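All protein chains but one are shown in place.
Note that the chains are named A, B and C in the order they appear, and that numbering of residues resets to 1 at the start of each chain.
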Amino acid sequence: MTTTSSGQAYTEAPRSADHRLTMDELAAVIARDIPAGAFVNLGIGQPTKIADHLPADSGVVLHTENGMLNMGPRAEGDALDPDLTNAGKVPVTELPGAAYFHHADSFAMMRGGHLDVCVLGAYQVAFDGDLANWTTGRPDGIPAVGGAMDLAIGAKDVYVMMTLFTRSGEPKLVPRCTYPLTGVGCVSRVYTDYGVFDVGPDGVRIRETYGVSADEFAERLGITLTYNGF
Amino acid sequence: MTTTSSGQAYTEAPRSADHRLTMDELAAVIARDIPAGAFVNLGIGQPTKIADHLPADSGVVLHTENGMLNMGPRAEGDALDPDLTNAGKVPVTELPGAAYFHHADSFAMMRGGHLDVCVLGAYQVAFDGDLANWTTGRPDGIPAVGGAMDLAIGAKDVYVMMTLFTRSGEPKLVPRCTYPLTGVGCVSRVYTDYGVFDVGPDGVRIRETYGVSADEFAERLGITLTYNGF
Amino acid sequence: MSRAETVASADAAVAGIADGSTVLVGGFGLAGMPFDLIDALIRQGAKDLTIVSNNAGNGDVGLAALLAAGRVRKVLCSFPRQADSWVFDGLYRAGEIELEVVPQGNLAERMRAAGAGIGAFYCPTAVGTPLAEGKEEREIDGRKYLLEYPIKGDYALISAHVADTMGNLVYRKTARNFGPVMATAATTTVVQVDEVVEPGMLDPEAVVTPSIYVDRIVQVKARHYTVQGAR
Partner (left out) sequence: MSRAETVASADAAVAGIADGSTVLVGGFGLAGMPFDLIDALIRQGAKDLTIVSNNAGNGDVGLAALLAAGRVRKVLCSFPRQADSWVFDGLYRAGEIELEVVPQGNLAERMRAAGAGIGAFYCPTAVGTPLAEGKEEREIDGRKYLLEYPIKGDYALISAHVADTMGNLVYRKTARNFGPVMATAATTTVVQVDEVVEPGMLDPEAVVTPSIYVDRIVQVKARHYTVQGAR
């Protein structure tokens, strides 16, 4: 079953309709939703897959917080250059119209709200948009935040890309984060293998579902969701 | 009579000894005191003359707050370029090893204390180093500060170059400024046509005099000066 | 901000500037002044403007012409009074324009803060002076500072040397001045340039204003200002 929130028309739907999506399919869904010409930061891990699904003529410009705009695809072979990596320290390439800048300028660009979209992974997202994605808070862990807290507030829209449930079946879209927070009320949309949700001050709203009914969501997430379109 | 403060030996003395200095002679004295290789900002007006007296091998690098290091002499003829001026909007040239930067970077450079010396004009300097050089405070005046307040705190050493007396004979080195302040305790040395003074938290100290005795200073400035070397 | 648009005329570049807007105007004196955009803004007609710029107009051109046209309610600048600022001087003395004098470095840093998402910052400039009045003072590590707030623009009108069609900019010499800072501090940044080139023609290491900060680009004819100091 596929549903969309009211007033939202998708002319392309590169997604499975009757089962949960793979992370690759989900990346395609997110790529579809990124406006043409947008300036976008893709967090390390799964969100980097989104780049592979952006149409060649999308005009989307990728930012990497280690100091570059208009980053190109992963570098291979002769294009490998230790001086040119993304934020995950993976070698990448530059596209025509690229620009380099130092770290203070790069994070000023994010903090100043100039990026249109940032897509991040997460441990948990709360219904009101709180984000937990930097540490599980385990006492034996070594805290490491990197750019997570800067990214969390670093775009006009902050999207999360994650599985909806942990391996042990716990929901990751929660009434209130139990993991240490990365940012407060910063996420506007959550893309998961079972569906897409808008989150924020007005609570959760279902945008699309993949193989799960609204009632099942209500049951498995332990809450009654506010939604449109069913 | 020429005196120097103790512990200070000048091997060059490009100055008149028995009469007050012209502004051009004073510029030469200041040029003599600027350390080789120093990064220096010369305020608009009289201080710009200092550049003409720097030895060719001084290695002094001039900063202009409108965004340039290693500024060259005033431009003439074919070298005139409306895109290349100093802070006084006078066309200048660039020397090999120049660099351009924007206004926020330029004033960060000053505010951050990276310049060695800044030389400014002044209406008044107080014995403790307070500076008044941006407005006479006349009620019919149009307030205009430019970079004066930034320059006042914009170097490790802020020197003032001025006549010691106004045209009507009032001292400009004063116990306390009566004109509106540009900066508090920011001046470390005052170069005048009658002598050179260190100022600061410990009060005034005479470094050199030109044609005036310490007693005359005491009388004409209306105070007893602390000094070395007489 | 999505990708920059290259428009055909300065008039198209300034379309939509509403009455009452805050407009950041580049330039230090005449160097870097976006003359064509200002002339177009005069034709466009927006009034009741707040102008943020280092000076308040020189001679009868550029910003001075905008002031003379009666479109400006308030000027934030560091140095209004110059040998050739007669337009501003007259309006100010007649009580027809508001003035907020801001130290030059604070003007730049406050716009930088707006562009960088900094809420406010403690700055040592102007401590103990008349321009400290009404500002919060704080001692940090034995030094006194004033709390300064961001200056954000609805529009920035700036001048650069070359743009690529994505909006990357390079400048020329000291005409760079406020342009790169203002480009970060405005909702909509409009730039006039001497030349527009294809992406890939500018060295990515030498880009001063990255494309993300630029919304509209217009190529203009060779500048028509003269060298002030050479008069």
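Odds and ends about this structure:
The rule we apply is simple: a contact is a pair of C-beta atoms (placed from the backbone, for glycine too) under 8 Å apart; a residue touches a chain by one contact, two chains touch by 3 or more.
Computed from a predicted model, the values in this text were never measured in an experiment.
Within the whole complex, touches from the chain that is not shown fall on A, B, C. In the complete complex, the hidden chain is touched by one of C:F79, C:Y92, C:Y155 or C:Y171, namely C:Y171.
When the whole complex is considered, the residue among B:A31, B:L54, B:L69 or B:V196 that touches the unshown chain is B:L69.
Although one chain is not displayed, its contacts with chain B can still be listed: residues 35-39, 59, 61, 63, 69-70, 94-101, 108-116, 153. Although one chain is not displayed, chain C still touches it through residues 109, 113, 116-124, 138, 140-141, 143, 145, 149, 170-173, 203-206, 208. With the whole complex as reference, residues 64-68, 74, 80-85, 88-91, 94, 100-104, 106-108, 110-111, 130, 140-150, 153-154, 180-184 of chain A touch the missing chain.
As a convention for this text, only the chains that are shown with their structure count from here on.
Between the Cα centres of chain A and chain B there is a gap of 56 Å. Averaging Cα coordinates per chain places chain A and chain C 35 Å apart. Each of the following residues of chain C touches two or more other chains: 112. Chain B has no residue in contact with two or more other chains.
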